[in-house]
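Below: one structure in structure tokens.
All protein chains but one are shown at their positions in the complex.
For subunit A:
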Amino acid sequence: MILLLAVFAVIALSEVPTLIREKRWRELIAFSALYGLALFYASSLTLGAPPPSPIRLIMYFIKDVLHIGYTG
């Protein structure tokens, strides 16, 4: 977990100062949002409690809610 946070910190330190210096605020917001989500996912995986797979959620929605799909 510490190694994961260290790696994320290194990547953030390599990207964020450049974005701030060049005043690319829109990019910084998008990067931060995606990076936060990536950090959440990676941390959950590291701690052994991964979030549900979105692909499986889609499969449930298509198969069991919409009842679309080939049978068998």
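The working rule: a contact is a pair of C-beta atoms (placed from the backbone, for glycine too) under 8 Å apart; a residue touches a chain by one contact, two chains touch by 3 or more; residues count from 1.
To be clear about the criterion, contacts and distances are computed from a predicted model.
S.K.: According to UniProt, what is the chain that's been left out of this complex called? Choose from "RNA-binding protein KhpA", "Electron transfer flavoprotein subunit beta", "2-octaprenyl-6-methoxyphenyl hydroxylase" or "Spore germination protein KB".
M.R.: "Spore germination protein KB"
S.K.: Against the chain that's been left off, what residues of subunit A make contact? List them.
M.R.: 11, 15, 18-19, 24, 26-27, 30-31, 34-35, 37-38, 41-42, 45, 50, 53-56, 58-59, 62-63, 68-72
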